[in-house]
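With one protein chain withheld, the remaining protein chains of the complex are depicted in position.
As written, the chains take the letters A, B and C, and residue 1 is the first residue of each chain.
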């Protein structure tokens, strides 16, 4: 019975890894250990831990390690504090392997704690390129990890080019896709009723544009104006409802939140609806039914490709990221964003693109985890 | 005036970076900021900070961040605590770049703090391969760093193969070599008198074998027997004095220290002399005059090549490491070590090998630091 | 030249200590060292550091150490992280004494770091009783401190009863009072213009009620309903404008903030104005001109007595606290709060009560700091 420890440290993390968690939990030779921490525990970020527990997962550990401030320095400190506490947790839980996803600071904390404890590290979603600080972190984690479950052929190629052993690299697609094949992707009024916010409600039967804009670490300090521009672009496009989601906790998210709050308070009359959190399933449905989505969420590129949802990716957070035909890029100016959204609405729905998987990643990853070699290391010398 | 912040976190770190610090301090366009921390402040590891201050460097910050225990888990925690505190220091000192050396946990802490603070990171001695957990850490730091000052052509090649921009990679040799060209490398009694330990003293005029054996993170728990074997091999080789140095603070160093202590207490009558610390200059002289050196210090490979000192590298800590003709390898058994040492004594002194530099690395690195581009990033996509 | 290190860790802290900082800075034999940290650096709590710097104080250190969550566990962790980082700061700044105010978790962090570093600790506002967890912390700090500058005779008596040496206890009054004698306490439109929030503005010429309600650590989890009750009481009292201030960062402040936010979004049309932060001087003016104040801010009791402002103190956060005739107490129910406010409005302005000082505390404290004995300790055995 192999103990597989998964650290879920943000709303986005959970969406990406959920189908793997389900498959590990069900697998006869695997035992799931769950550590939740960081922004999953925070009210301001919608307490994803409640969704996780609702889904039937019982965390072995719940650890607060976000140093407040959402500045560059607090992001670094959160990483440090995360390492301190995750080391204690891992040394007590004694997992046979640790799973970590993507490229955020919590991912780095998990990777370092696991590496120094000599626990085999499994990295999901390595090898991608998004054009900012996340790239460095993601690639550094690749160099720490023992096994790599990448989301596309291109990513596999990059991981191998960085010197990883091809036998440690598997492309089973992105686990986020799994959800899409198992979920009802419609937004009925009944289903969405639980997300009733304050003020007048969105009419789920009518068309809407979805916006999510996270802060970009390397352009720290620009969040307020960047998000304001996108919001103003949305405002100019009449005839649609709009859904705006609050950003992840990150260096700069205070700035972005302030931009949204400021816009909102000056535009109370606009048909714009603000949400903190959906379950991954409900989020998928919301994305699936958008006329267009705008901002810089990686789900626009990833799940968006699978569904064919028209997406406008704003700014440089995702520049260079592998993408399908559903995406067009825009700079941060209000005019460009507006123009790109209009263009995408005209183009309409695209054909599905399965470059990031067909929806069986969770099962295949769990199965592979049950028989990878945990004794030796596949790490090889470069050259 | 560019502010160059150097973090010195161990005795070994200092030896490697000293000539760069001297050159930065003297350079008209650079200002040196010095942060000392971790084992440089610890009595048990010879308080390298005293040597550093004696050399005329005044630390801007002195930070304790070693979590005691020398286990895997405390090594991880020290990294975390280091990140927490170095973030505060960097955010206050506001350097234009941060310099970090090699591959230890303190190096990782420096690299992460600097990366998340968006401060350009300069890595010295990337691209090497030594066959254990240090490789992962070293390569991960390479993926975080903006500039790479490597120590050999082979290392440069590896850094580039991992996807780094060739324009960000410079091979000026290893700064440790610089010292060797500027120092008197003889061990006079006068010079060494200050290192008088307890008991009878070594006779610096007579031949001696030098032993340094650090714990190996990936074979954690074997330190006691490994060092005992090497010590027993030394004991069997009569007719020479022996110098034994205490190991670095690391996961497992307790074990190694215990092995040395145990051996020592049962072999008080042997002509073996135990030292905690030398200045880098005096250490170079001690190494230079050894009939043979044995253990796993990377100085045997590095400075040893430059000097041509016969070296027996024991175990897998340095396996795969690029080396000159002065080195032969041995497994951990007492017999093999003994045999290898005897062989090396027979072979005697080798010709100098300049593969790790000719002794001008510090000056050339400082000069390059004064004109590298700090605005843009040379980080490129892989493929 | 004695170095006096003051740690300012919250908006409330600063108001309490400012006149001492001014006096220390001006004193010929004293040098002020300033460390700012915790919520003073946080956007959400109005970045008091900006006010502090505007007042001409330059921090030697700015340290983030709030672990996000505002739960009991994160409050404890923030204390721990504060100790870790303040220890580094104190060991570098080498003050001759450390000053700390009141009873919050940041105060405890300062007290512990200072005690373990053998730096004489000066505590301001010991000996008070407020009936909750703050009492424990405050009294524990008293037992750690070397000198006690209390705010009333009753507090002096209590400090001595706990076993402190009477010669180490001084009652010069509360430094918060100093401000009141040096400031214009009127709220002109010009003066307050800089605090323009969103939406329609308050008319400073018309009467208003001021509300501040902090979370109460020992009734953790009740914040939402408690603050809602008070807000509903306010709503029922027609004919007045109302000013509501956001709470301090504390375990439970998320709850209180949510209560305020929820109320606000459902009562956008009410003449209620929400503020994050005033300068201490402007806050004094706002308080001074209130028809009545309600909630649990200790300023209602302290500055309120000096000014004679009618105050309704809600709940048990300040129960047992020494107070003047301007205060009446109420339980948490909406009805009681409403009734008490109506009663206070009828009673109107009270006579000034100088039990907490006449306004010269800062100068007298600074003067005393310049000649207290720092070598020996006045700590005596109990009995």
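By definition in this document, a contact is a pair of C-beta atoms (placed from the backbone, for glycine too) under 8 Å apart; a residue touches a chain by one contact, two chains touch by 3 or more.
Predicted model, so just to flag it, every value in this text is computed and none were measured.
*Asks:* Which of these touches the unseen chain: C:143, C:235, C:258 or C:342?
*Replies:* Among C:143, C:235, C:258 or C:342, only C:143 touches the chain that is not shown.
*Asks:* For the chain that's not shown, point to the residue among C:6, C:20 or C:84 touching it.
*Replies:* Checking the options C:6, C:20 or C:84, the one contacting the hidden chain is C:84.
*Asks:* If the hidden chain were put back, which of B:29, B:68, B:153 or B:373 would touch it?
*Replies:* B:68
*Asks:* Among B:42, B:328 or B:345, choose the residue that contacts the chain missing from this document, as touch is defined above.
*Replies:* Result: among the candidates, B:42 touches the missing chain.
*Asks:* On chain C, what residues meet the omitted chain?
*Replies:* Contacting residues on chain C, toward the hidden partner: 67, 72-73, 75-77, 79-85, 87-88, 90-91, 105, 108-109, 112-113, 115-118, 129, 131, 133, 135-137, 139-144, 154, 157-158, 161-163, 217-218, 220, 251, 320, 379, 381-383.
*Asks:* On chain A, what residues meet the omitted chain?
*Replies:* Its contact residues with the unshown chain are 61-64, 81, 84-85, 88, 91-92.
*Asks:* Against the chain that's been left off, what residues of chain B make contact? List them.
*Replies:* 41-44, 64-71, 73-74, 77, 81, 198-199, 249, 254, 258, 262, 265-266, 268
Assume only the chains that are shown with their structure count from here on.
*Asks:* Determine whether chain B and chain C, two copies of the same sequence, contact each other through the same residue numbers or different ones, counting it as same when over half of the numbers at the interface appear on both sides.
*Replies:* Same, since over half the interface numbering is common to both chains.
*Asks:* Turning chain A onto chain C with a C-alpha fit: angle in degrees, nearest 5?
*Replies:* It works out to 180 degrees.
*Asks:* Quick one: report the Å distance separating chain A from chain C, using the average Cα coordinate of each chain.
*Replies:* Each chain reduced to its C-alpha mean, chain A and chain C end up 41 Å apart.
*Asks:* Between chain B and chain C, what distance separates the C-alpha centroids? Give it in angstrom.
*Replies:* Each chain reduced to its C-alpha mean, chain B and chain C end up 51 Å apart.
*Asks:* Out of chain A, which residues touch more than one other chain, so two or more?
*Replies:* 67, 73, 77, 81
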